[in-house]
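Shown next, in structure tokens, is the structure this report addresses.
Removed from the display is one protein chain of the complex; every other protein chain stays in position.
In this document, chain identifiers A and B correspond to the written order of the chains, with residue numbering beginning at 1 in each.
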Amino acid sequence: MVNSHNPYPATLREACMAKQKGAVPYAGGTDFMIRHAKALQTGQCPPFIFLNDLNELQGISNPDNTVRIGALATMAALSVNKEIPGLLSQACNCVGSPALRSAATLGGNICTASPAGDSLPPLYALGAQVEICSPAGRRLMPIRDFISGPGTTTLQSDELLSAVILPVNEFNEFYHHKVSPRVANAITKVSLAVAARIENKRIKKIRMAFGSVGPTIICCPQIEAACTGSSLSELLSAVPELKIMVEKTIKPIDDHRSTAQYRRSIAANLLADCIETFGNP
Amino acid sequence: MPFSKDEDRIDTIGKCCGTTRYVGDLSFDNMLEAVTVRSTVRRGKIKKISLPEMPDGYFCVDASDIPHQNQVTYFQDTCPYFAESEVKYIAQPIMLMVGPDLRKVRRLAQKVQIDYEEIPAIHTLDEALEGTKPPMHNDDNVYFKEDFSYGDIDGAFAGSDEIFETQTRTGYQEHLYLETQGVVAVPETGKMTVYASTQGPHAIRKALGGAFGCDEEYFRIQQMPLGGGFGGKIETPFFLAGHAAFAASKCKQPVRLIYSREEDLLATTKRHPSRIVIRSALDAKGNILGVDIDVVFQAGGYALSCRMVLDTGLKKATGVYHFPAARVLGRAVATNNPMAGAYRGFGGPQTFFAIETHMNALARKFKRDPLQFKADYFIKQGTDTLTGGKYHFHVALPETIKEAARLADYERRKKEQVQHGPILRGIGQALFSFGAPFSLGTNQPLPNRCMGLLKRKDGRVEILSELVDMGQGLHTALRKIVARALKIPIERIIYKDADTDRVPEASITGASMSVVLFGRVLKDAADKLKPRLEEPGEFSVLEKVKQPDHLQWDPVKQQGDPFHSYVWGTVIAQVEVNTLTWQVAARKIWTALDVGTPIDRRIIKGQIDGGTIQGLGYSLLESMPMDAMPASLADYIIPTSLDVPPVESALIANPYPPGPYGAKCVGEPPLIGVGPAIVDAVANACGIELFQLPVSPEYLMQKMANKS
Partner (left out) sequence: MTKLTSFTLNGEFVSTKSALDLRLVDVLRCEFNLTGTKEGCGEGECGACMILLDGHPALSCLMLLGAAKDRDILTIEGLRATQGFAVLSQAFNDAGAVQCGFCTPGMIMTTYALLRDNPNPDDGAIRAAMAGNLCRCTGYSMIVEAVSLAVQRRGETW
């Protein structure tokens, strides 16, 4: 290990500077340990910084009609915290096993930027913004712009993700379904998160995001537009067309975990299930 | 019943406390760590190996360091410890890197450069038989071929009105013992001790003698507690023991070799994938006139035990039935894949899946109740075996059916079938038998194989046996048998992990023979010791291994009684199918099993529960490509506590006279019927026939799409 820096930065600023010099951030460690497993086994781990002492990255608060989630909030904490929208809680509770959830952090799940990242579809659907800090200051950006590809983000070398900001009260109906090879502790084959504002049985606003069916989380602006303004009964009768739209929007592949055909078909089924759930509460 | 009380297992407390020392927990002064350098290609010739600069105290160990022969002599077919000129599968061992610092050893291993001239690889059993790639074994890629038949099979087909054919396929299954493979080899003065996680200590000692070209007594194998075996610690440990011993011999220091989970997944043996075609000749009324079964097992880069696994599977291929005529042909074929080998069930899970799925499909085709349909062909006491022997003892199959049906409330639950809506529901069943152990060509005592009892000065009696407790509770079961025969409390019976310097050779622990055969040998020894129990001093009574007199087996003609005893069983399973995702959830599984006299009901329940859930994993989850292994537990999915349904089981008392107090076996049978029962239940729910394990959602979705 060639840590020329303090592995336990005392301030966010110090952490950003260390990261700029090549240190890899370590938060919950659950992704870090897998990603660098080979390097760790051979004692060739890149230099790293432990973020856990940084108070700026902790905590869940409610400024200005939003929820602000510190990047170090764990999946376990998010699963049970009443301030957290249920859509996100439910998804965080689907991550790995209990012990994994008490280590894995939201910031880590976002920065790993896996299309199978379980917190991501709800964050996309809820319209989350990420707060990014650097020695120069802080900036906000929508999560969908932050994640740029499988495993890649727009984070600059001197930047750290410090928090996630969710609007609240924008939606009143939610749907989440994760399909994985076994009941618990498994990587997602396909998932769907939907947030909707439904008034008088009519869709005022809807946002949906699919996981594990493309290089990144798949957003569906065309399907959202098609749904917006419709009554629930109109939506129910439009399910066949909507399913076709889903199949055209997503970009699944064959891999060792599943097939493109399965993912395509099940993703469409999930949207149909969502609409039926909304329509027949 | 002779054994009314469940005994506490003496291994439990140490395992709870974490004080039980598995091989990976051992450490010795000056111990070196070893890492295996493996092939990265499926098939090819090794052109050149470039080694990194070796620091002081670090060694490279390869085939040139093997004192006598680069061949695991346990196996009849060629099988080198280290690849020399060619590699036949990914992760085949080529050399070891050895040294004091594990991280440094891994770095050196990483730096070894191997250039290959690749040869087109054979990926699947189909490719092996098609012959489109350069053959890797003889001209036809067939390691081993065998056939059995009785009756006029050609006449049956010639006179049939209809032929019904099914083709079933099963995939790899990894044992996934939680403790990965490991050994430590320690050179001592005039001796070498190998501490090993193995199911066969004496077999390893013999193999090391063969590789070193020396008296096998030079080696002492100390079996360490196994963190699970399931058949997976029979073949692979030969390689580890050899590798570590070659290294220890070269470096003159203790050498520890522990596989990572990734290595264990990639490089160790698995259950053989299979393709089985069954054709039934039917008359106009739908009666079966004859059955023709073509079995292909996919072996890997080397044959290993494929002869025995295939042979055993074939002898069980006609299931619990005796047809007017039958023919069974089997082939084990060579592919450039991970090696397949022994695994709980030993060929039976594949062939029983095939025959039960065939029979259940036939019953559905004729709209008959499957249990009634199948009953027309049941084996009974006195019926001939496939190999011309006899079922000598009572066949308790009907009792297991009745008991399983009672447990499951089968008639009522059949009516819970749901074939429409978001959740489909169905019930299925499978019948099975399990013959074990294999018969030998002689009824004479085997001169070099025995079990013993050591009467110690303190009055305690030690069982001298190389048979291994890999978690199944064998030590407790055998202690109970000896305690009962000696009429002394079980606390006075000692059973230690095997040390080849102290205990005689008996057998590898496997094939479900430990209680039924070796329990009997120990009981006979105890009967001899009983009158001498009060004699002072320390002395031992040895009893040679001998099979029961009722067996007639001609190993050359492969005719006679193939197995000593038969366990009979019925599995019923209820499943639900989620039509949103095509995921199948088993809701409950019921098993009724005739294990003869139960020695310890709590241990037997552990075997039934565990075997059933391992079978459930095989049926629904444990999927991998026919031609590759996942390298991570994130991708090889076994059931978690949330994936398993309740398992309810009952035992049928059908004592087997030659067994100890009438006991038969229990280790392997509970897994056998689960696959076909689950598939039958899914078929019942979905209204289609399924012919593949596992029933993945991807497979089921495709089948349902074809239906509509």
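FYI, a contact is a pair of C-beta atoms (placed from the backbone, for glycine too) under 8 Å apart; a residue touches a chain by one contact, two chains touch by 3 or more.
Since the structure is predicted, the reported quantities are computational estimates derived from the model, not experimental observations.
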{"item": "Residue of A:G43, A:G59 or A:P135 in touch with the missing chain, whole complex considered", "value": "A:G43"}
{"item": "From B:G519, B:G610 or B:P694, residue that would touch the chain that is not displayed", "value": "B:G610"}
{"item": "Contact with the hidden chain (one of B:G471, B:G519, B:G596 or B:G673)", "value": "B:G471"}
{"item": "Residues of chain A (touch criterion as defined above) contacting the omitted chain", "value": "1, 3, 7-8, 26, 29-30, 32-34, 37, 40, 43, 45, 48, 50, 52, 76, 96-100, 102-103, 183-185"}
{"item": "Residues of chain B (touch criterion as defined above) contacting the omitted chain", "value": "6, 8-9, 11-22, 24-25, 27, 175-180, 225-230, 260-262, 470-473, 602-603, 605-606, 609-614, 632-634, 638-642, 644, 646-647"}
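To be clear about the criterion, only the chains that are shown with their structure count from here on.
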{"item": "Approximate Å spacing (C-alpha centroids) for the pair chain A, chain B", "value": "43"}
{"item": "Contacting residues of chain B [partner chain A, same complex]", "value": "103-104, 106-107, 110, 260, 580-583, 585, 621, 623-625, 628, 630, 634-635, 637, 639-643, 697-698, 701-702"}
{"item": "Chain B partner contacts - residues on chain A that touch it in the complex", "value": "41-44, 97, 177, 179, 181-187, 256-259, 261-262, 265-266, 269-270, 273"}
